[in-house]
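A single protein chain has been omitted from the complex, and every remaining protein chain is retained in its original position.
What follows is chain A.
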């Protein structure tokens, strides 16, 4: 299979059902060979967007462009996109090989060429030995790979994945995530994936677009979204986060400080809100440390351990603080400085860069 990625662009895409707006004015560009994930909770419009791209749902407004060509009005059977459906949608009355051959038969390929391509596609997903089986004789992970082979065998311009791993158990999911990622690298095609699983989105994608209530909230590389969430929703949905709210007390070069009660917290930011205005900071649980007696940090706050749990790789502590409520902090268990105990007084410390100003879009 040749590396032939295509670029996709959504311009002002909207979909309304009566008075309900499923997708509101979403514009997105997917580059050649890129792996884009649409991430959001259920009802966020991510699947509707995918169905618009596939052609099963007609957008109320906006355009869909493939390599600059408007394909908004093209029916799905003429778009030449491969799609892996939720639950795989394998044809139960056809063998694995027949399933994979289906898109080729529809395209009236010669028998020799068809057989060669089916074999290559089954090799690609390591199912060469299973060609004569029926889908129901395969495990969930194998079925998922057949669906992938079927969607890729006709060398589609784009591969669309609708929650491809959601039906699998956790261990298998992790395994297939790696496979899917390797597959994307190997064939260099453009992938658009839909999921509600933030871990899957982070590990698979070149770029993630986060949606909520039909709107595009933020898009960017996984690290960018995780390290610099722009809104409270993004920080909360992608991983876990503490939120510190206060008012802006001081603005200085490269950051500002907020105050809440007797506590002052500094943050690194290019732009600062005006003095005296309310501000919200996101703080990841793993970016805090327990400070030893007399140890200094850019930010520190004292509290007592309210509750704790052991997670194997780490401890999770809920620390009650006077000015920010309960803060969650995780510590690697192999070098935890203390043995956690309820009621133990502790001091939490973190850098200015760890507390990231976010827009409060959940208020």
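Just so we're on the same page, a residue touches a chain if its C-beta (ideal position, glycine included) is under 8 Å from a C-beta of that chain, and two chains touch if they have at least 3 such contacts; residues count from 1.
By our rule, contacts and distances are computed from a predicted model.
Engineer: One chain is missing here; what is its name in UniProt, given the choices "ABC transporter permease", "Glycine cleavage system H protein", "Xanthine dehydrogenase family protein subunit M" or "Beta-ketoacyl-[acyl-carrier-protein] synthase III"?
Structural biologist: "ABC transporter permease"
Engineer: Can you say which of A:29, A:89 or A:344 touches the chain missing from this structure?
Structural biologist: Candidates A:29, A:89 or A:344; residue touching the omitted chain: A:89.
Engineer: To test your reading of the contact rule: which positions on chain A touch the chain that is missing from view?
Structural biologist: Chain A touches the chain not shown through residues 54-56, 75-83, 85-87, 89, 91-93, 102-103, 106-107, 150-151, 154.
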